[in-house]
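To start, the structure itself, in structure tokens.
As you look at this complex, bear in mind that one protein chain is not there, while each of the others sits in place.
The block that comes next holds chain A.
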Amino acid sequence: MQQIINGISLGSLYALVAIGYTMVYGILRLINFAHGDLLMVAAYAAIYAVTLLSLPWQISFPLVMVLTGLFGIFLDRVAYKPLRDAPRISLLISAIGASFLLENLAIVLIGGVPKGFPRPEAFAKVIDLWGLRIQVLTVYTPILTLVLLMGLLYIVHRTKVGKAMRAASKDFETTRLMGINLDRIIAVTFFLGSSLAAAGGIMWAMKYPQVNPFMGVIPGLKAFIAAVLGGIGNIAGAVVGGFVLGLGEILIVALFPQMAQYRDAFAFTVLILVLLFRPTGIMGEPITDKT
């Protein structure tokens, strides 16, 4: 039981990050390799907001989300926008380059030594829930994820921008012909995806209160796998994939403790199996070959 709650908590973190991957992929058909590093950027930003500017966390965390969102737009403008008409392989290489640049800049500017995260007391408490001893954070994470997800679904399905986003992911060219400003839509997509990644990054940093320049790599990769698992381009799929992956990882370690050191390999094995047997993921539509 305890493990299931842990799994859901971890899964919701993966889900938050996976949504960003899936949204960007849906529109640009690009794996944003630097997406995982936004977790790291957000975590550092939150540290500085709390310690240097001494803002209370209630203000600084939403602020960090907005800033990371803007950073996502900036990333797109600098690294991806000049390559809109270039071959896909160039775009991917640019994304990998951006990811490494962020990590190494963080090493140079901040240093490779892990920093502690100033975790607000309210999240660190341990409560007794029906006989289970659980950190409050573990309960809050899925709840917050749900709230953010509701907000996102509202934007995507009930607003004009959301309609344009859905249209762009169906057919990029026709959407442009319909007089929709695609650059704006892409910017909004990057903003939303990056802010969700920031929320994920902050919660990740509270869960494992150590921030280092490479902290985003592994969660980023796993979130991507979650997105593929759920069917890439599909927001609900990303959430399902995140939960499946999070639960799977925790349960494997809980049920077979001797497998603990293989934990990181689990996600990739899942990925290879999914691609072998059901390349479109759990909830994906068949991939049409758009070249």
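Going forward, a residue touches a chain if its C-beta (ideal position, glycine included) is under 8 Å from a C-beta of that chain, and two chains touch if they have at least 3 such contacts; residues count from 1.
One rule holds in what follows: contacts and distances are computed from a predicted model.
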{"item": "Choices \"Nucleoside-diphosphate-sugar epimerase\", \"NADH-quinone oxidoreductase subunit A\", \"Glutathione import ATP-binding protein GsiA\" or \"Branched-chain amino acid ABC transporter permease\" - which one is the UniProt name of the chain not shown", "value": "\"Branched-chain amino acid ABC transporter permease\""}
{"item": "Option from A:5, A:55, A:70 or A:92 whose C-beta touches the chain left out", "value": "A:92"}
{"item": "Chain A, residues in touch with the chain not shown (by the definition above)", "value": "25, 29-31, 79, 82-83, 86-90, 92-94, 96-98, 100-101, 104-105, 107-108, 112, 221, 224-225, 228, 261-262, 264-265, 267-269, 271-272, 275-276, 279, 289, 291"}
